[in-house]
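Only one protein chain is missing; all other protein chains are in place.
Naming follows writing order (A and B), and every chain is counted from residue 1.
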Amino acid sequence: MAGKKKLPLSGNTAIAYAAKAADVDVISAYPITPQTTIVEKLAEFVANGELNAEVIHVESEHSALSAAVGASAAGARVFTASSSQGIALMYEIMFIASSMRLPIVMAMATRALSAPINIWNDHGDFMAASDTGWVMMMAHTNQEAHDDVILAYKIAEHPDVLLPVITAIDGYFMSHTIEPVEPIEREEALKFIPKKVTWRVLDPDNPVTMGPLGTPEWYYEFKRQQHEAMKKAREVFDEATKEFEKTFGRNYEPVEYFMMDDAEYALVAMGSVAGNVKAYIVREARKRGIKLGLIRVKLFRPFPAEEIAEVISNLKAVGVIDRALAFGSSYGGPLYGDTLSAAYIRGIDTPIVNFVAGLGGRPVTFHDIKTMVDATLALDGKTRKDVPKEPYFIGVRE
Amino acid sequence: MSTKPKIPTIWDIPREELFAPGHRMCQGCGAAILMRHITKALGKDAIIVEATGCVEVTTTVYPQTAWKHPWLHIAFENAAAGASGVEAAIKALKRKGVIPKDKKVKVVAIGGDGGTFDIGLQALSGMLERGHNVLYIVYDNEAYMNTGIQRSGATPYKAWTTTTPVGKVWRGEWRPKKDIMGIVLAHRVPYAATVNPAYITDLYMKVRKAVEIEGPTFIHAFSPCTPGWRIDPALTVTVARLAVQTGVWINYEVENGEFRVTTPVSRRKPVRDYLKLQGRFRHLTEEEIAEIQRMVDEEVERINRLVGKTVIGPVVK
Partner (left out) sequence: MTAQLPGWKSLPPGAVITRPGSTVEYKTHDWRTLRPVIDQERCIRCRLCWLYCPEGTIIELDKPYTTKAGRKYTRTYEINYDYCKGCGICAQECPAKAIKMIEEVR
């Protein structure tokens, strides 16, 4: 795979290139910062005849996803993108898209939720989507953001899955930051994700009713199916990433382990902050002889509980960085909640502590990471009973 | 340019039913009559996108459906957006050769007055403005009947509903009905029409016409609701007919800006005849009836001015 041409692409542009390579039929999206340049780029591709697709200039995100559901139900490969308030406005239809088992792919450039209105990055919007029944991935480089869109269609359209997929990147930190990206060409993409309609569609020659009323005698069975489809999504993710590596030479796992082979401590993180943590591990921790590693969660739904619990079981202490808050919950941050329960039901006693950081675009500095690492190390020799019951609010003014 | 319509007779309505019995719409439901004849007029080559509402919940109780068309329901406020997506998909897939280019498929959105006048108005405006090749039909039963008779933007002046009850202070709805046709026509659509279940051949002709016209088209259908209007189920068609005969409802069409009344009424009946059959207007005083009569007279005058001659005549007792 060496020698292929790399382009300097922002996260958003990298995503647009992937949607073009996937030969999407319908793009239905509404402008919102910091996602907007994804659909701007796609509009440019369509305007120049480089992509043969219908662009629906909807009047809201609610309609963006509604039109995406309609187009997918009619048999099209559909793409949409949004952020923050757009995701919040789509919320109603997100549940419907997954319950109707339509393989829509949505890119999310994550951004804080109002109020106060804030266009900068955190994971509030991503975490708000976490129980909507969508498969959810979060990338860490622009290349990964690009590749995730191709992987997303592979997973979404698998007949055993048929679920919509979110591929997320951090707003600004990735959406507007340029990195070298090796774009996948249309021909090779379509070999990996051939255009084949694997779901029931609206067709006058074979009429079906989609979206009926489900009474108490029937509703529950369809929810149980969705749970199973999520489990299948994990199997298909593993198959798809293997095939992806063979085809394109890049390997993705549900969880990325960084310097974990000999690690005694780890931070768990998602998205761009993982880059800062990696830098800290190399430049600071390891130099000081601290055996610190990083567990980066790429696949958030279905949550890779088994892998995370296993790696945590061998550690002395773990810190989880959340870039969102679950107000009033028993834990603090949503990633912490998932990590804790994955460990708890497997009887793992490693102390796991929560850090809430970087809300609304507040930078997570080297100093902040040092604070988190120190607090994690302080749990050495302790058990889970000794873990603070409140998260550490990192970088907030008292 | 108005095309000279071939006026169908009752014998032109196809015998074949495309809307199955066994649905749970109420005894004497006006919308059920509408759905039977709308589906007949559409013919088989249509995809229906339905908003949440009476028709949606009563026709698709899993695992059965009354529909013989491909049919999609997403939510309450987005039938127009969902239909936009279906239409765009067909357009893209035809252009890419996935669907044969000559395959005839009309996308039709159907919603109630709540899903159209109120919560779905934004999606409807977007669909009309973008020029999707979709026929949107609103069955207007003048309140949120599915949730139990709450007022909507389509509820007429003085009508009782459960959220505009008649009490010591309130006298039913105190605001006039929203002018949905005016809103739709402001989008300069190529075709918009009103229909009434007592005038099925008129309905049939208009649905056929709207299907054939390329671009966004709109049909506003009068839809008597027996529990909501507090009427005898046997009188659904009678009440619908009286609405036209009194001038409360006017059957018309606007094709490329040209306005035409399709059911002229030379001698109008007084509105009292229409109101007195309905429990939702039972509380009205003589003065209130006279006020409603004046409002109807004004609307009739406006329509006559639009046409340029008297197509709806005076009230004759």
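Here is the rule we use: contacts are C-beta pairs under 8 Å (C-beta built on N, C-alpha and C of every residue); 3 or more make two chains touch, one makes a residue touch a chain.
The structure presented is a predicted model; accordingly, all values stated were derived computationally and were not measured.
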{"item": "Listed residues A:Arg200, A:Arg250, A:Arg286 or A:Lys316, member touching the removed chain", "value": "A:Arg200"}
{"item": "Contact partner of the left-out chain, one of B:Ile7, B:Ala186 or B:Ala234", "value": "B:Ala234"}
{"item": "Where the missing chain touches subunit B, by residue", "value": "10-11, 13, 15, 17, 19-25, 27-30, 32-33, 36, 59-69, 197, 200, 226, 232-238"}
{"item": "Chain not shown, touching residues in subunit A", "value": "99-102, 162, 199-200, 207-212, 214, 217-218, 220-222, 224-225, 228-229"}
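Everything that follows uses one rule, which is that only the chains that are shown with their structure count from here on.
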{"item": "Chain centre separation in whole Å, for subunit B relative to subunit A (CA means)", "value": "44"}
{"item": "Partner subunit B, residues of subunit A touching it in the complex", "value": "25-26, 28, 52-54, 56-60, 62-63, 66-76, 78, 92-93, 96, 100, 195, 202-204, 206-215, 218"}
{"item": "Residue ranges of subunit B in contact with subunit A within the complex", "value": "44-47, 49, 56-57, 60-63, 65, 67-75, 77-78, 80-93, 95-96, 98-99, 105, 122-123, 125-126, 129-130"}
